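Before anything else, here's the structure in question.
Removed: one protein chain of the complex. Kept in place: all other protein chains.
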Amino acid sequence: MNSLILQTATRVLVALILVFSIYMLLRGHNYPGGGFIAGLIAASAFVLFAMAWGMEAAQSALKIPPSNLAAFGVFIAAISGMLALFSGEAPFSGQWLQVTGDKNSGGLTLSNVLIFDIGVYLAVLGAVLTLIFALEEPG
Amino acid sequence: MEGPLALVVGILIATGVYLMLARNLLHYLFGLILISNAANLAIFVAGRVTRAAPPLIPQGMEVAPEPIANPLPQALILTAIVIGFGLLAFALALITQAYKVLGTLDVDTMRIAEPVPPKREQSS
Amino acid sequence: MSWLLALPFLIPILTALAAFPARARKLLCGFISVFGCALLLTTTIVILVLVETGGTRAAQMGDWAAPFGITLVADRLSAIMLVISGIVGFCVSLFSLSDIRKYRVKLGFHSFFQLLLAGVCGSFITGDLFNLYVWFEVMLIASFALLVLGGDRIQLDGGIKYVALNLVSTLLMLTSIGMTYGLTGTLNMAQLHISLAAVDNPTAVSALAVLFICAFGIKAAIFPLFFWLPASYHTPPVTVTAVFAGLLTKVGVYTLIRTFTLIFPSELQFPHTILLGTALLTMLTGVLGAAAHYEFRKILAFHIISQIGFLVLGLALNSPLALAGAVFYMIHNIVAKTNLFLISGTAKRLTGSFELSEIGGLYRASPLLSFFFFIAAFSLAGFPPLSGFWAKLLLVKASLDQAAYFVVAVALITGILTLFSMSKIWAEAFLKDHPKDYCQSLQDIPRYERYERLLPVAFLALITLVLGLIPGPLIDYSLAAAGELLKPGEYIEAVLGLDIQYVGNR
Partner (left out) sequence: MMGAVSDREGRVSEQATPGRWISLISPIAPAIVTIILMAHMPDISAGKEFSFGVTWVAALGISLRFYIDGLSFLFALLISGIGVFVAIYAAAYMRGDPDLRRFYGYLYLFMVGMLGLVLAGDLITLFVFWEITTISSYLLISYNNTSAIARRSALQALLITTLGGLCLLVGLLLLASVAGSFDLLQILAAGKTVRANPLYLPILILILIGAFCKSAQLPFHFWLPNAMAAPTPVSAYLHSATMVKAGIYLLARMHPVLAHTEYWEWILTCTGAATAAVAALAALRQTDLKLALAYTTLIALGTLTMFLGSDASAAVAAAITFLIVHSFYKAALFMVVGIIDKQTGTRSLNKLGGLGHSMHITVIAASAAALSMGGFPPFLGFIGKELKYEGALAVASEPALVATVAVFVNAVTVTVSGMVAIKPFWKKKPQHLPSVQEAPIGLWISPLILSGLGLTFGLAPDLIGGGLVEPALSVILGIPETIKLKLWHGINIPLLMSILTFVLGVIMYLGLRHMRAWLAWDFRHAPTNADEIWDKCLDLLKAFAALQTRILQNGIMRRYLTVIFTTVSLVLAYALIRGGQFPLEYAWPRLNLKEWAALLLTVGGAYMAGSARKPLIAICALGALGVGVALIYLFLGAPDVAITQLLVETLYLVLVAAILPRLPVFNPGRKVIFRPRDATLGAILGLLVTFSLLAVLQTPLDSPTTEFFEKTSVPEAHGRNIVNVILVDFRALDTFGEIIVVFTAAVAAVTLLGHQLRRGKQ
């Protein structure tokens, strides 16, 4: 599948899918989406990339080893769950930092819930990529 | 709507069991996928299904205006699906590696860990 | 408090994450692992003390009130199980330093090991049915990883059976949990106790009960669902088997106990009847399997099954004394069994094999190791004044009190057969001469390795001995735990804040 058109098309497509996955991640709390789905979508972007450019290229495009990415995701999720320590609440309690505006009517809100979802995103992405890279390669 | 789905669950399990009892490990894996789907569907059914709206609360409201689907089973299924994916992926890796190392996918011939016992095992 | 209860799984998880990047450096990684285990042990002891002094503790994760969020609960049973997990974790991690080769460490042994502990501890402390499923999965996938780590032929063969049969159990469990939710509308175990008792649907309740028996029964390795255990337990490095033998099946038994004391109304007699029959058959088939084999670890593996039978028996008899017996037996058995597997590893190191016909001479070469083995083995066979005696005494007395003479007979036959196969190992591996006169002495191995191998074994043997000589405190504790289990009022109050006047059937 080394056709030039496909390769060029996938470049654009992969970028689009990745952006889309982040969009799905961020809107997940209010609309269908979220860390899982976004992570899986992002992973499929890499699958597409790998199909067009080959596994090696996909791996080098990722820059860091996917298993470390996954571990990092788990770590972020753990940290976000433990942020509640500073407010003296139970583990995995929601911590909301209202930067601007009102909580329920928009404005910029930072929360550990989002960080948790990012952790999920990274963990799922990393794990799926780890699996794909490992299984695709003739061992 | 639950009745037909319960039946589907049964059918998936039946097919899955049938596949799992085959000698080929790939059959087993496919059977596992089927039953895994069946288990998720079973949670879905058990949490009651209606043709209701998705469990989303429109902008500007505190609670949903109309009946919505039960969100909890959905969350459980989501978790179960992802966990299932992990397990199945590992199983796939295991099967691949097993074929590479043991040279077969026929479970009946996998007798290294539990070899056929010799006729007379005697120790002093 | 909520943090304290979360620590038993947070510590191993963080340790695993810390050990993951360090896996290429054996020493550092091992140090992280042992340190994490020490921390875990300390935490669990603190929890035990708190529970013992202040009663059942509950913590709501995310501060969501009880039946809605996920609850962690530490009652006496959970607390003691956590402590014993901490002890096993600590001893095994210490032992692993010399038993696990560098390439396995590089593959991530310590991370998987810690994740396994996280899964085990999470299962013990959670008060939520679906959360229990999640922890089971953590434990399961970590155990998969450990079982095939290194990827020897025999490991893969055993691993396939292990994975295949355990996945069935997992799916059964998932289905049952989903159906339980569908029946009661809750996943909180304390709430389930109340809700399920109010459900007027005997068909569904019975179906769920047996589904849970099957799902957890596979995990616990009861008759006739135990096949995965003897098929795989002798395949991985002995460190792995030791922690498996100590903890994995016991998690299954633990959940069985929880399910049929807390979740299902104890008036429901028929699960106990099924369990009773199963328990007796498990005891017998397990010990006969041990009698049939001549491989160190296989004998021990079959013994695990047989002793699971005793544990389930305690649950099936469903009296305070019997449940206390089960709890005591569980603690005793985890300690002794883990120890025996660790010793088998050192025996292999010194003699070169696990096959009893090919080894020997340990009695003369390593008196100390022989001593520890003797303690553990004869404790398992139920000899006084070792811990196994009291475990057996409690269960036999409970059976006699219920006039279950048949049960006593089976227990005694099992006891004598256990002794038979234990003394088989003793006579073959220890007493007789090594057929090739190859047996090394403990003095012949490097000093660090000697300590790493002997310290955990000595510590576990010491526990066996102390529990045997001074059984009173643990028996009292077990009785108190059994009381809590049979009258879950305190548990429910701690979780839901409801003060339920529990009448119960006893």
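Side notes on the structure shown:
When the chains are written out, they are named A, B and C in that same order, and each has its own residue count from 1.
Just so we're on the same page, a contact is a pair of C-beta atoms (placed from the backbone, for glycine too) under 8 Å apart; a residue touches a chain by one contact, two chains touch by 3 or more.
In this text the structure is predicted, and so the values were computed from the model without any measurement.
Considering the entire complex, the omitted chain makes contact with A, B, C.
The chain that is not drawn here is touched, among residues C:77, C:117 or C:145, by C:145. Among C:7, C:22, C:40 or C:61, the one in contact with the hidden chain is C:61. Here one chain is not drawn; of C:95, C:124 or C:228, the residue touching it is C:228.
Across the interface with the omitted chain, subunit A contributes residues 28-37, 40-41, 43-44, 47, 56, 59-60, 63-68, 70-71, 73-74, 77-78, 81, 91-92, 94, 96, 103-104, 109, 111, 113, 116-117, 119-120, 123-124, 126-128, 130-132, 134-139. Residue positions on subunit C in contact with the hidden chain: 13, 20, 61-62, 64, 67-70, 106-108, 111-112, 115, 118, 122, 130-131, 134-135, 137-138, 141-142, 144-145, 148-149, 151, 160-161, 164-165, 168, 172, 175, 179, 181-183, 185-187, 199-211, 213-214, 218, 224-225, 227-228, 230-231, 270, 274, 285, 288-289, 291-293, 302, 363-364, 367, 378, 383-385, 389-390, 393-394, 396-397, 400-401, 408, 412, 415-417, 419-420, 423, 427, 430-433, 441, 443, 471-472, 475-476, 479, in rising order. Along subunit B, the points of touch with the absent chain fall at residues 1-24, 26-27, 29-30, 33-34, 37-38, 40-42, 44-59, 61-64, 68-72, 74-79, 81-90, 92-97, 99-100, 105-108, 110-111, 113-117, 121, 124.
Please note the rule applied: only the chains that are shown with their structure count from here on.
Measuring from the averaged C-alpha position of subunit A to that of subunit C gives a distance of 37 Å. Distance from the subunit A centre to the subunit B centre is 25 Å, each centre being the mean of its Cα atoms. Contact with two or more other chains is made by no residue of subunit C.
Of all residues in subunit B, those that touch two or more other chains are 86, 97. By the touch rule above, subunit C contacts subunit A in their complex via residues 2-3, 6, 10, 13-14, 17, 20-21, 59-63. Listing the residues of subunit A that touch subunit B in their complex gives 30-32, 36, 105, 124, 127, 131, 134-135, 139. Subunit B makes touch with subunit A in their complex at residues 54, 56, 59-60, 78, 82, 86, 89, 92-93, 96-97, 100.
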